[in-house]
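Note that this complex is displayed minus one protein chain, with the remaining chains in position.
For chain A:
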Amino acid sequence: MSEILDRARTRVLESGAGLDEEQILEVLRLPDEDLPALLQLAHDVRMKWCGPEVEVEGIISLKTGGCPEDCHFCSQSGLFASPVRAVWLDIPSLVEAAKQTAATGATEFCIVAAVRGPDKRLMDQMRAGVKAIKEAVDIQVAASLGMLTKEQVDELVEMGVHRYNHNLETCRSYFPNVVTTHSFEERWETLKMVRDSGMEVCCGGILGLGETIEQRAEFAAQLAELDPHEVPLNFLNPRPGTPLGDRPVVEGKDALRAIAAFRLAMPKTILRYAGGREITLGDLGTRDGLLGGINAVIVGNYLTTLGRPATADLDLLQDLKMPVKSLSATF
């Protein structure tokens, strides 16, 4: 086995410390013939430091499209010629979606809005929605509503939102190539406030935005510095009409190498398969990822695109003898 993997084994598997940026880069540069051993190591690390459970989550778009920001990958920006129209979900449909999500065995339900940050209308809708879900469904509620003020952070805590998602999307050095309407630091600010409030921090990003391998390592190291409770990993699914609409998708082996590298950077975090896995890795990719460092999935559809049927993922977990994390295990 390569020396790089030997060193990673000692540092990450045995002592539980994550790789630093330089070491992550070495892993991302490993040749294809080392990929099976790399995935095995990432899997061993996940099993030792996180266990065999898989956290299952459903996500829902409360407010779709018409966003004033310009994240170049996003079909929901109102600044691009994307066919996605602005639409709001009503509360009964939100509760119904939470019920259907819980029925899959999922313990997490994340409510997402395409906004720079919430206004009063959105916060009111959240308050009513979270209350209605909590009355009707046994599931933990998370939220992703863009950049927050301190008052909004406190309001979400008070509503009972237990985790907040705010993705950095890419590393600091590449961020200005992807978003120009706000900065990496502004996102970091919201994440700090969320952390200080006691809510769990969920922060990840998208690979395949045009970042270099070095920038992929930089991103993993910056996430490790933030030390989020959860890291959702997306792979670019190029959306028609967006500035990144013609980018190639990440090559399958590079995607798996990245999954393993992110696991070795953050041995104890929840590393979630999010959007784009179906496009980048096909049907077999979900299995490979779950055996290469991933320990959480988004089941069913995404916000504007569709995923595999939830049953396909749940059957796979059963095959792999990986139990779905239960609600009692999450408290």
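The rule is short, and it goes like this: a contact is a pair of C-beta atoms (placed from the backbone, for glycine too) under 8 Å apart; a residue touches a chain by one contact, two chains touch by 3 or more; residues count from 1.
Note that in this section contacts and distances are computed from a predicted model.
Chemist: UniProt names the one chain left off this complex as which of "Xanthine dehydrogenase family protein subunit M", "ATP-binding cassette domain-containing protein", "Nickel transporter permease NikC" or "Biotin synthase auxiliary protein"?
Modeler: Choosing among "Xanthine dehydrogenase family protein subunit M", "ATP-binding cassette domain-containing protein", "Nickel transporter permease NikC" or "Biotin synthase auxiliary protein", the correct UniProt name is "Biotin synthase auxiliary protein".
Chemist: So one chain is hidden, and I want to know which residue out of A:V12, A:C74, A:A97 or A:L145 touches that hidden chain in the complete assembly.
Modeler: Selected residue, touching the omitted chain: A:A97.
Chemist: Tell me which of A:G58, A:P232 or A:G289 is the one touching the absent chain.
Modeler: Spelled out, the listed residue whose C-beta touches the missing chain is A:G58.
Chemist: Please identify which residue in A:E200, A:E218 or A:E278 touches the non-displayed chain.
Modeler: Of the listed residues, the one touching the omitted chain is A:E278.
Chemist: Across the whole complex, list the residues on chain A that are touched by the chain not included here.
Modeler: Against the missing chain, chain A presents residues 58-61, 64, 83-85, 87, 89, 93, 96-97, 100-101, 104, 237, 240, 278-279, 299-307, 310.
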